[in-house]
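Shown here: the complex without one of its protein chains, the others still in place.
Moving on to subunit A:
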Amino acid sequence: MKKSAVTLLLPALLAVLVWMPLLFLAGGSFMGVVELTENLAPILTDSSGYASWRLLPQFPTLRPYIELLLDSPQFFVMFWNSVKLTLCILAGQFLVAVPAAWGFAQYRFPFKNFLFTLYVVLMLMPFQVMMVSSYLVLDRFSLLDTHAAIILPAVFSTFPVFIMHRFFCSIPNAVIESAALDGANKLQIFLYMGVPLGAPGILSALVLGFLEYWSLIEQPLTFLRNKTLWPLSLYLPNITADKAGLALAASVVMLIPAILVFLYGQSYLEQGIIAASVKE
């Protein structure tokens, strides 16, 4: 017992460091204007001394949230932009990547290994490497400054294909064969056997995708000049004395969907992370 307590010291210490920012944010978002101003005065108003912070607000209030959700049309537009972008990307990935992953996992065709290796290499390229090529093709199709500029390249990301492929490969051959013996055609096998049996893999890819696309920064910054199209991840009100509460509340609202998806999908998230690491 004693030994285990000692060895847990390091993880426990790190855990506190991980949680601290979240507690700060959550606490701060319920503080009133007066309390925030008092805490942050040295930063906000150039007065002397240093900023301070309490974990729990002295006089908790929902004012910042009400103000944000009711009186900030700009925030609302950006929130819906984020929802729209994320949902369209995930739906598109589902329609394109699931059949592709199934095709790679189940069938043999010429150049298959070459194509799959190509998919892996493309999935490993960071955005900065691909940004010129994306820009050129989006420009060619006049898609710049539209939501399609963010959605379409993401839909054809090869990463979800790779993740789902891992899970489809693990479906036992006998299951597929018995369905074929019962007279199911290829589409039926895919829809009634493949999709349900590969569901954990599909969910893994979608959970990883959600967390990625909910906090998109580079793509909208690069391809969207029109700020009314920007997603929430680029909503950064300046911290001024009267807006500090608003900014904190916005941070928390942005965080909530991601946390919910995380809590619901943690096991899929882990499976997805592990699947991405399996050696070919």
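The criterion applied here is as follows: contacts are C-beta pairs under 8 Å (C-beta built on N, C-alpha and C of every residue); 3 or more make two chains touch, one makes a residue touch a chain; residues count from 1.
Rule of thumb we're sticking to: contacts and distances are computed from a predicted model.
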Choices "Oxidoreductase", "Hydrogenase formation protein HypD", "protein-glutamate O-methyltransferase" or "Carbohydrate ABC transporter membrane protein 1, CUT1 family" - which one is the UniProt name of the chain not shown: "Carbohydrate ABC transporter membrane protein 1, CUT1 family"
Where the missing chain touches subunit A, by residue: 4, 7-8, 10-11, 14-15, 17-19, 21-22, 24-25, 40, 42-43, 49-53, 95-97, 99-100, 102-109, 115, 118-119, 121-122, 124-137, 152-153, 155-156, 158, 161, 169, 172-173, 176-177, 186, 190, 211, 214-215, 217-218, 221-222, 232-236, 239, 247-248, 251-252, 254-255, 258-259, 261-262, 266, 269-270, 273-274, 276-279
